[in-house]
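Right, I'll just put the structure down here and ask away after.
The complex is shown incomplete by one protein chain, all other protein chains being positioned as in the whole.
Naming follows writing order (A, B and C), and every chain is counted from residue 1.
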Amino acid sequence: MIRAGIIGSTGYAGAELARLLVQHPETEVVWCGSRSYTGERYSSQYQNFNGLLDLDCRDDDLEKLSEEADVIFTATPQGYLASVINEDILSRAKIIDLSADFRLKDVSVYEKWYKLEHKAPQFLPEAVYGLCEINREQIRNTRLLANPGCYTTCSILSLYPLVKEGLIDPMSIIIDAKSGTSGAGRGAKVANLFCEVNESMKAYGVANHRHTPEIEEQLSYACGKDVVLSFTPHLVPMMRGILVTAYASLVKDVSWSEVEQVYKKYYEKEYFIRLLREGCTAETRWVEGSNFMDIGWKTDPRTGRIIVMGTIDNLVKGAAGQAVQNMNLMFGLPEQMGLMQVPMFP
Amino acid sequence: MIRAGIIGSTGYAGAELARLLVQHPETEVVWCGSRSYTGERYSSQYQNFNGLLDLDCRDDDLEKLSEEADVIFTATPQGYLASVINEDILSRAKIIDLSADFRLKDVSVYEKWYKLEHKAPQFLPEAVYGLCEINREQIRNTRLLANPGCYTTCSILSLYPLVKEGLIDPMSIIIDAKSGTSGAGRGAKVANLFCEVNESMKAYGVANHRHTPEIEEQLSYACGKDVVLSFTPHLVPMMRGILVTAYASLVKDVSWSEVEQVYKKYYEKEYFIRLLREGCTAETRWVEGSNFMDIGWKTDPRTGRIIVMGTIDNLVKGAAGQAVQNMNLMFGLPEQMGLMQVPMFP
Amino acid sequence: MIRAGIIGSTGYAGAELARLLVQHPETEVVWCGSRSYTGERYSSQYQNFNGLLDLDCRDDDLEKLSEEADVIFTATPQGYLASVINEDILSRAKIIDLSADFRLKDVSVYEKWYKLEHKAPQFLPEAVYGLCEINREQIRNTRLLANPGCYTTCSILSLYPLVKEGLIDPMSIIIDAKSGTSGAGRGAKVANLFCEVNESMKAYGVANHRHTPEIEEQLSYACGKDVVLSFTPHLVPMMRGILVTAYASLVKDVSWSEVEQVYKKYYEKEYFIRLLREGCTAETRWVEGSNFMDIGWKTDPRTGRIIVMGTIDNLVKGAAGQAVQNMNLMFGLPEQMGLMQVPMFP
Partner (left out) sequence: MIRAGIIGSTGYAGAELARLLVQHPETEVVWCGSRSYTGERYSSQYQNFNGLLDLDCRDDDLEKLSEEADVIFTATPQGYLASVINEDILSRAKIIDLSADFRLKDVSVYEKWYKLEHKAPQFLPEAVYGLCEINREQIRNTRLLANPGCYTTCSILSLYPLVKEGLIDPMSIIIDAKSGTSGAGRGAKVANLFCEVNESMKAYGVANHRHTPEIEEQLSYACGKDVVLSFTPHLVPMMRGILVTAYASLVKDVSWSEVEQVYKKYYEKEYFIRLLREGCTAETRWVEGSNFMDIGWKTDPRTGRIIVMGTIDNLVKGAAGQAVQNMNLMFGLPEQMGLMQVPMFP
């Protein structure tokens, strides 16, 4: 059994990690970290775990945790892991970081977008960006994994084959993304109250959301040149789910089926990526609670553009599920282990 | 592997059966029945099953189905099963009926509340009422199982120990129940449109809802005398979840802990029933997607009443989950097999 | 023009007061009080008022406000008004208090249920309980009005005629109330976040909610003897609306129409109370955004009980609307002025 610890276990991503790890046949949760609820029963905050996870919350202590666990998940604010990580810890336990600390290879880009000094740039070279479908082999061999952001996962996987194969003009990409509210976290903020979120929608972080450089960096790797794109996230009155609607100019006239061939080249054998049939629309409800990503697209001869629609559950494929998928790879387990949940509808 | 067929598989309860059976390690879904979508791909209606359940919907044919399956789930309107069941079918396959056809032992009560002639009363004596926590032994040995209603399951299990032990006056029981909208089914009705249900709530079936006699019959068995009670269901703008708030006059002055002893006597070893700690409140979110039932209570010396609050996911413990729990018992499998999902939150 | 000031204007009830007063032909909002947002533009917190109410929020200063306004609405936490009220203030401006400070005539009951010392009991005798349909004449002549609670308004008006006419046993009353989340206020609490409230429901304040004594006191006045009842509020995932489902034992066998006569005796001429036709159900959506209250009922010969269902918009008839209705009475204006909004659906 793999002993797993979660720092930030009482946030939504942390709790989703707990849900998946409790159900995973090869892991045992040994540490629920929570600064806010140290000493409290984990199941007093998350009563769904009543009788299923009987631990008290512990304060953050990565040193000690690394002695008790084989793998550490950090579902923490930006900057936390970089400020405490060291060689000792990494020599004892593998780390899967759900924050942005080790996602961007270029420190200056990190510091510019996050407005934080990076405290541990020496670990950036060995950190692996954990988009399993793209970086599978490097993931198997790392001890420090940067788990991609939710918007990023959905955006990159939606566009990767098109960019990689040169089917679209990368400078024409516009990503209009919509997210459920769990992505905003469990902090006690007026803006996230039921009555503030319900029956409304809005864009936020327009032209300056921090997931932008992460998407640009990965797509730049794919096409071998710099990519600058528009990314606009929106808040929608629902709990789980991200829908990415991406627009780009096609560099040549292609049919729906020709695009399908491009997607199949990269994703046909990917269990967690489902390509939709022609005419089908990606809807977040069909992936809810699961690690699946659905992708559909439409070519538009009138405008010469392609519209790609991708959906994930932001807490699963966009956070905890992908983290477990990465863990499986890092520990030599079957990639789908513990992640076979059928999406729950309604 | 147990071969399972579902009649009414494109309703919400039917789809939930599919979800649980696809994940169950000892069953295989071999038949998705659907009058409305015969010939269509099951996953074209329920795209969450894309890549997970690749069957076409078939018309209702219980005779043929009974030759191809070991167990048949009927998630059908009242009257259907009674109109087609026969000895041949039952000799070939076990039936778990999610309709009301075989829940009430008294045909006249059935015909009065459902305003239907019962077409197969000869099978009533052998049918077993499938409330696992109460009728476990009979369930193991039956071939015709009447799966309890959603409101009924939550109401009976909330009150059973109190009635059985004579702690409350059974004639004083008032059950105020609230349900998510999936309980109203997937029929195309104006009343169930998003804009009609959202941001509103209402009582319905006041003083004449069909689950009333089912609750009364089972509680009468528990206390050995006729029970007549008030039952009021409400529609609430959410998808899954039933909350029962039940009121009854205590026959003697008891403390919270004394009541706990009574509940523990019946439920302490029940995996799927979780008794809440003093001061904790039952909330539907903590059982969503799972087969758990949470029960809490408060004694009120001012009024001499007890208020009991019970929660289930109406599609799981209130329908498909309990049906699978019954199937496990009927086929000699561990009762919890395939039902260990951690409740999903948020 | 009546100059109106609002203390607590950035809470939900305060903002609803602003909405109604801005639309009222005879009032002008001259003061938006807000401790949290002092100095900020009111419309920066409530952007719906962009271009419609251009005031900056001011700190609480009842003395000064009483010099600038003719009427003061206090939508403040319990204890605030009692701690600052004095004769000078009252001599200059009429006060409509949306808190509980002057609702209960018996100080000891207040102090027991609210766990607060009452700082101004000397004003209790002159305070009038502002349930317009019942206390209209006293309201016209008061300068200190205690605006009823939301649950209370809905509960009392639902049951008043039945209690007054002796049709039900007052000791048998059970009130199961359900409320939208705006009733929980705009405080930044985890429990009220979208992801915590949505897709769930729960009871709270079971057997000890503070609106209980207020309901009991008013119904006791109606029947001339002490009333002790069960009151259970529930939180439902919607924004506005209260539904009260009340149960009581009938003291004699009556038909639906006989009950209607009793309701008509008290409410036939009440503009804001709508008695539903037989078979119609009270639904919160039909009163949303308006000052109406809908009442329906069902007699149940099986149990000898009556079930009454009443609905209001908790922010309007349950708070700001009733406050304006009271203001109209106190200033000699037509009672419906500024309150003729058609309920908004969907």
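The definition used in the following text is that contacts are C-beta pairs under 8 Å (C-beta built on N, C-alpha and C of every residue); 3 or more make two chains touch, one makes a residue touch a chain.
Quick caveat: nothing in here was measured; it's all calculated off a predicted structure.
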Based on the whole complex, identify which of C:Asn50, C:Asn208 or C:Ser255 touches the chain you can't see.
C:Asn50
Just name the one of A:Met293, A:Met309 or A:Met330 that touches the chain not displayed here.
A:Met309
With the full complex in mind, choose from C:Arg19, C:His118 or C:Lys178 the residue touching the hidden chain.
C:Arg19
Answer key for A:Ile174, A:Ala188 or A:Met337 versus the chain not shown reads A:Ile174
So which bits of subunit A touch the chain we can't see?
174, 176, 178, 180, 195-196, 198-204, 206-207, 228-230, 232, 234, 236-241, 243, 245, 247, 281-285, 288, 298-300, 302-303, 305, 307, 309, 346
Residues of subunit C in contact with the chain that isn't shown?
12, 15, 19, 22-23, 46-52, 182, 199, 239-240, 274, 276, 280, 283, 285-290, 294, 340-346
When the complex is taken as a whole, what residues of subunit B touch the one chain not shown?
12, 181-182, 186, 188-190, 192-199, 237-239
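As a working rule, only the chains that are shown with their structure count from here on.
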If you fit subunit A onto subunit B using only Cα atoms, how far does it have to rotate, to the nearest 5°?
180
Do subunit B and subunit C face each other with the same patch, meaning over half of the contact numbers show up on both, or with different patches?
same
Provide the C-alpha centroid distance between subunit A and subunit C, rounded to the nearest whole angstrom.
46
When centres are defined as mean Cα positions, the distance from subunit B to subunit C in whole Å is 38
Touching two or more other chains, which residues of subunit B qualify?
199, 239-240, 283, 285, 288, 346
